[in-house]
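Have a look at the structure that comes next, please.
Of the protein chains in this complex, one is absent; all others appear in place.
Letters A and B name the chains as they come in the text, with residue numbers starting at 1 for each one.
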């Protein structure tokens, strides 16, 4: 009872574009920095970004495709970490939890061994909803 | 007072693409399966999907258009229900509530009689916000 209960951020990451991945990991990093737990549930296009090598190839959505080179250059100049670097830096804190959506794996023919090692758990939407029900902030990105 | 209060999921469905419709209805189905209420408020492109026959024609967003055939084949092979089939299966549980955004109806020239019969209520954003204020999980899809 004396134990402090941490606040929780729960995000469905449905998108697989660079801007949205940044949003998810900037929010997760910020959450961890203020001692919140961050639970990220990857589904659909987001799920495909958990495949080894995929996240570093993420691009911008059609509307903003023409800004890709400019943004990449700016981020390099700012020495801004990539989404995958942010994910890796957060793992040792034990406050970031990465879930891979099991039905999406079947839809896209992705297997457990295809994933980066940072994936904590393969789970269905019930796992997400149970975590989200007890979370302080819930978002769909 | 002895009555059990159900947890609630409240979603704004703004998107009209197949991936997002799946997300909305997979979350709604999962919510219902763990005895939560699911409240889906359809607006903008999402609203246009409540017109009879529209949901079955939903496609993928521009970025993923080329995967449409492949995904359709995979879903068929998995015998995965369509979003509309999921909606119809959930209705008898009385835990799924479908709202149609009234200002969007005017913007898109959609009339009540154009809708599928599963629509429960035509409502403004105040109705959604009141439900969402008391919900455990709120998402914008």
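Definition applied: contacts are C-beta pairs under 8 Å (C-beta built on N, C-alpha and C of every residue); 3 or more make two chains touch, one makes a residue touch a chain.
Because the structure is a prediction, the values reported are computed rather than measured.
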Task = Give the residue, chosen from A:54, A:71 or A:119, that touches the chain omitted from the document.
result = A:71
Task = Return the single residue from B:35, B:68, B:85 or B:106 that touches the missing chain.
result = B:106
Task = Over the whole complex, note the residues of subunit B touching the chain we left out.
result = 10, 12, 14, 17, 43-45, 61-62, 103, 106-109, 124-126, 129-130, 132-133, 135, 138-140
Residues of subunit A (touch criterion as defined above) contacting the omitted chain = 7, 9, 11, 19-20, 22-23, 26-27, 29-31, 33-34, 36, 62-64, 71, 74-75, 78, 80, 136-141
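Assume only the chains that are shown with their structure count from here on.
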Ask   = Which whole number of Å gives the spacing of the CA centres of subunit A and subunit B?
value = 24
